[in-house]
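As you look at this complex, bear in mind that one protein chain is not there, while each of the others sits in place.
What follows is chain A.
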Amino acid sequence: MSSIRMTLAGMSGIAGVKANDTFASWLKRMTQTLGLPLIGLLVFLFIWQVGAKQIDTSLGQFPGPTQVYEQANALISEHFNERERESAFYERQEQRNAERVAKDPDYVPKIREYTGKPTFFDQIGTSLVTVLAGFAIAALIAIPLGICIGLNGALYSALNPIIQLFKPVSPLAWLPLVTMVVSAAYVSDDPLFAKSFLTSLFTVSLCCLWPTLINTAVGVSAISPDLQNVSKVLRLNWLTHVVRIVLPSSVPMIFTGLRLSLGIAWMVLIAAEMLAQNPGLGKFVWDEFQNGSSDSLGRIMVAVLVIGLIGFLLDRVMLLIQRAVSWDKNAITR
């Protein structure tokens, strides 16, 4: 992950070459910013290729970089094939409906949904929607609650044991409970959301709530006494105090919490999908594992890399938002 970041930094470095730079210093910078990460990547690929050959499993050899590359291409073409089949299906349906309407003008055409298997990319989409929704719910609860806890010492003392108790609970422990509660509570003839979606959603929220909650509370309670005195001298009312003083001054800590939360949310989601058979990348991995063909391990490895890449990108996006929103440009934004 960091190699990509450094490479990006390196590229901007190339763009900024100054006329008075000597070639030698340029070369030195290039080696440092671009060369070293590249070497690291190549060494990793080499070790992977050589190491993979040594591992034999009941599903064949452990996939090396080349097999993974092939499987990635296969997954992409599967996706496009599936999309073609889908549009063909709708085309045929429309044609049939048009023919029947031509014969019998009273006929009301029925539209049937295409019921093909979701592709790898569909699963990625589902996972992303779920993780962002779960994370949003967690943030909406954790930030206001964190502010209240940070402002009020008594509330903090009252809630701290509960927070400490639930913080380390694994998502897998919550999952059966959430599943049962969702099944019991969410009864509707025309559900807006699938139950599996809600189960994953709440499991993710429950697990990623804590870092934001704790960091917000710490950030709020760490506001400098000088700024609090300013607020007192100005006789700011509670709301103005929170909006103008408390919130901005704890923004850096809130974002630290949010980034931790999003990372946890993404990890939790994959596990939840895997165990609960909810649609998403986790289910993809589990299905491939159960499928047990000679391609399975390669396809799982593609999923592993994609999961890592998406996790990295999610963190980068949060970082960009933090840079745009936070006043503290000196905060460690890495």
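Just so we're on the same page, a contact is a pair of C-beta atoms (placed from the backbone, for glycine too) under 8 Å apart; a residue touches a chain by one contact, two chains touch by 3 or more; residues count from 1.
Operating definition for what follows: contacts and distances are computed from a predicted model.
Within the choices "Nitrate/nitrite transport system ATP-binding protein", "Paraquat-inducible protein A", "Electron transfer flavoprotein subunit beta" or "Allophanate hydrolase subunit 1", the name that UniProt assigns to the complex's undisplayed chain is "Nitrate/nitrite transport system ATP-binding protein". Between the chain not shown and the residues A:Ser249, A:Asn278, A:Ser296 or A:Gln322, the one that touches is A:Ser249.
When the whole complex is considered, the residue among A:Leu132, A:Leu159, A:Leu172 or A:Leu236 that touches the unshown chain is A:Leu236. When the full complex is taken into account, the listed residue touching the unshown chain is A:Leu227, out of A:Leu172, A:Leu227 or A:Ala271. On the side of chain A, the interface with the absent chain consists of residues 224-227, 229-230, 232-236, 240, 244-245, 248-249, 251, 327-330, using the contact rule stated above.
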